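Our next item is chain A:
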Amino acid sequence: MTPIRRRSAGILAATLALATLATACGGSDSTTSSSAADTTAKEAATTTAKRPEVTGTLAASGATFPKAFYEVMIADFKKAQPKATVTYAGGGSGKGRTDLQNQVVDFAGTDGLVKDADKPNYKGGEFFYIPTVAAPITVSYNLDGVDKLNLSSDTIAKIFQRQIKTWDDPAIVAENPDAKAKLTGNITVARRSDGSGTTENFTKFLVKASPTAWNLKSGSTVEWPADTQAGNGNAGVAQIVKDTKGAIGYVDLADAKATGLKRALVKNKAGKFVAPSLEGATASLEGITLNADLSYDPLWADGDKAYPITAPTWIMVYATQTDKVKGETVKEFLHYMLTDGQKVASSVDFAPLPASVIEKALAQLDKIRIPA
Partner candidate 1 sequence: MTDTLHDGLADDSSSTDDAPVFVTSDLSVYYGAYRAVRNVSIDIRQNEITSFIGPSGCGKTTVLRCFNRMNDLIVGARVDGSILYRGIDLYGADVSAVEVRRHIGMVFQKPNPLPKSIYDNIAFGPRINGVRKRSELDDIVERSLVRAALWDEVKDRVKASALGLSGGQQQRLCIARTIAVEPDVILMDEPCSALDPIATGRIEELMQELKSDYSIVIVTHNMQQAARVSDRTAFFTVEVNPESDRRTGVLVEFDSTKKMFSNPADERTENYVTGRFG
Partner candidate 2 sequence: MDAPLDFRGKAGIADRLFGFAALAAGTIVLVALGTIAFTTTRRAWPALDAMGFDFITSTRWAPNDEVFGAGAFVYGTLVTSTIALVLAVPVSIGIALFTTQVAPPRWRKPIVYVVDLLAVIPSVVFGLWGILVFSKQVLPVYELLHGWFGGIPVIGALFGETGSGRNFMTAGIVLAVMITPIITSLSREVMDTCPTTDREGAYALGATRWEMIRGAVLPHSRNGLVGAVMLGLGRAMGETIAVALVIGSTVGVSANLFAAGDALPARIANEWGEAEGNWRAALVGLAVALFVITIIVNLAATAVVQRTGERGGRR
């Protein structure tokens, strides 16, 4: 158990320039470039020494939540290493883990951790979790005249369980006394139709923050009440919220921004209402404890500024590689992601990891065994 503390330093201007460049290339609509987020990444990434050339072709699948970031990484990595090729098929964390189990991919993206019971099924033996980025999950809503909405986890739990069905419910009004006049109408709850890491992290947050109020448990899909509305993917949920007056749903930050949704401030463990932002996510990462296998839980984290629904994501890779070229390429790709890659994370609405986590992750990379 290693507590992580942020050390702040860095060259803001250079980072901003880089982020802007990436934005221009990626065509994303990023606007945030917080000093807190960028400086942590910057610091870890200062060691841009000449890297060895790699030539492998990698196939990967898994979580869709960080896919936007990985796609940027793959494109940038191609520029740095023209002879290497990486494809990331997405498909979901479960698919990624199953594919890695059966050794049909070279690495896998996952939003969740492997159950101990499943570990013996991994045909390649021991594997490492390499944390890559984190991102806030927003609670977005559609309510005319209410630009600022405060919600506690208990209220969110009751809304998503359909115990609170109208916006003028006392629980909501109590948290938003100033908006009382505008809190009217029925609530429409939007949630995912597909199994999803977003759902898993959102429900894990509710289990952790409101263990008594929330009783649907957690998982990549849960037993939603029948009168909730299902959307496919973050974009699908965002669309329902956008189209429906009085709707509320959980959506990742990138899609919430792209759809132009209003995003609720969520009460964190310290009792403060915090808006979903990369800064809030980074603040959550500062309060975490990193386990020996580099798993960690940034949900419901300590800290005044911590946004409480911050989702982690990892890349899983076998500790013992069987192919020299591929092994070197995996290592190099992950190295790239943990160093130069961190600088562009915010351009696609992902929070870079704190330097201390990067340090541990790089150390873990060094432990990957590659045949001579």
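Criterion: contacts are C-beta pairs under 8 Å (C-beta built on N, C-alpha and C of every residue); 3 or more make two chains touch, one makes a residue touch a chain; residues count from 1.
Inclusion criterion for the candidates: all candidates are chains of the complex that A comes from, given by their letters.
Given the structure is predicted, the values throughout are model-derived calculations rather than measurements.
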Chain A in this complex touches just one of 1 or 2, namely candidate 2
Per the touch rule above, chain A residues touching candidate 2 in the complex are 64, 90-95, 97-98, 118, 188, 193-197, 200, 217-224, 226-230, 232, 236, 239-240, 243-244
